[in-house]
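These notes concern the structure reproduced below.
Complex shown without one protein chain; remaining protein chains in place.
Up next, subunit A:
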Amino acid sequence: MSSSNDNLFGLHTQALDLWQRRSEVLASNLANADTPGYLARDVNFKQALASASGQSDGLAMTITQPGQINPQAQAATQLAYRVPTQPTMDGNTVDAQTEQANFAANGVHYQASLCFITAQIHMLRTAITGGQ
């Protein structure tokens, strides 16, 4: 059942999950806009989605010995640090305007993914009921 779900909704179920996670990170950045020493972070969305959907560019590293660090376990979920445009004296790298813009865009993307899923459900329902 889960594989047919994936086919029906495409990447959007995974994308929803990632948009949600990203909004969490951006909310943390905004909440800590005045915390000294806080470093703003973000999700590398393209890379995370590629690895969530099982397609990544380049050769992946593998484990040959037990006890080696598993590269698959980290790479995708790792958060990146934002490069500050205006360094502050207290070490905080949050730029409230950038975070606000990112948060708004993130919300719209989330809604777009929701719309795609809803459209698919409508299509399926139409197919089941024969358009009645």
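Throughout what follows, contacts are C-beta pairs under 8 Å (C-beta built on N, C-alpha and C of every residue); 3 or more make two chains touch, one makes a residue touch a chain; residues count from 1.
The working rule: contacts and distances are computed from a predicted model.
For the chain that does not appear here, its UniProt entry gives the protein name "Flagellar basal-body rod protein FlgC", which is one of "histidine kinase", "Cation:proton antiporter", "STAS domain-containing protein" or "Flagellar basal-body rod protein FlgC". Where subunit A meets the chain that is not shown, the touching residues are 20-21, 23-28, 30-38, 43, 73, 77, 79, 96, 100, 103-104, 107, 110-111, 114, 117-118, 121.
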